[in-house]
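What follows is part of the complex, with its chains left where they were.
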Amino acid sequence: MQVRAIIGVIGAGSASPQAEAWAYEIGRLIAERGAVLVCGGLDGVMRAACRGCAEAGGETLGILPGSEAQAANPWVTYPIVTNMGHARNVIIAHTAQALIAVDGEYGTLSEIAVSLKLGRTVAALGAWPGIPGVFYVDSPRAAVDLVFQRLAENEK
Amino acid sequence: MQVRAIIGVIGAGSASPQAEAWAYEIGRLIAERGAVLVCGGLDGVMRAACRGCAEAGGETLGILPGSEAQAANPWVTYPIVTNMGHARNVIIAHTAQALIAVDGEYGTLSEIAVSLKLGRTVAALGAWPGIPGVFYVDSPRAAVDLVFQRLAENEK
């Protein structure tokens, strides 16, 4: 079976219209690349990214913090129910081969840091500035291009 | 989006030919019902069930105990990388709406017990006898029929 890339999208559960528009576009682009999207499965950036991905024909994995699958946003194809709160962020970092951070607060910062610790490529759009190792980009397309380019280089 | 049922299949990573044949057939029947299969993503019963599901056109979620997606058997559609060892069993129980145990040893017993604790329907085929609350069945078809019948009753 040919394995598809899994790309994480991380960001706040309560996001600005700008951040949601970015996340939606990132989701679409991930689907157009034939990749799978993984995220925290809830609202804000997560919901917008899932919607973009699903509307472009892609699949989405929602790694949920609580104990109820119903908490997933309606664009999550596969709800994974962890009941582990913030520890589910670590599962997202392990599951994604590369991640894109959009906006975001402390939860996103934690996710960025764990992802870097695991050696993942992290692109950031409007997220925490000044973190060494993060690739700061200025558009959804630049974010998606960057993570796929880096994945391709790592496979060589 | 119409949500599909997610059915767990649990059993030993090193299984008898009989158990693997049962697991394969259970995987096929889950796919034919249009449901998603979730399991631990490794070998033995997990691998056979994933193969049956995938060969019948279904999707499989593999909740992996280690830190490497490559540890998933080749029939896992979506590898979820937890790096949490046996604690990943609890995630399987939370994620599945009902579970089928095939053969299995201590890990499977732990999984059965957590699933019952969470109120999940558990069917067992050749697995730990004598546990109150488990539905003991004698064929793959009986196992799958039972869990879908119970899910349908719970939705009424």
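Order of writing sets the labels: A and B. Residues in every chain begin at 1.
Keep this in mind: a residue touches a chain if its C-beta (ideal position, glycine included) is under 8 Å from a C-beta of that chain, and two chains touch if they have at least 3 such contacts.
Keep in mind that this is a model prediction, so the values were computed, not measured.
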> Which copy number describes the whole complex, given 2 displayed chains of the same sequence?
Replying inline: 4
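Criterion: only the chains that are shown with their structure count from here on.
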>> Taking the mean of the CA coordinates per chain, how far is chain A from chain B in Å?
In response: 27
> So in the complex, which bits of chain B are touching chain A?
Replying inline: 1, 3, 6, 36, 54, 59, 61, 63, 67, 69, 74-75, 77-84, 90-91, 94-95, 97
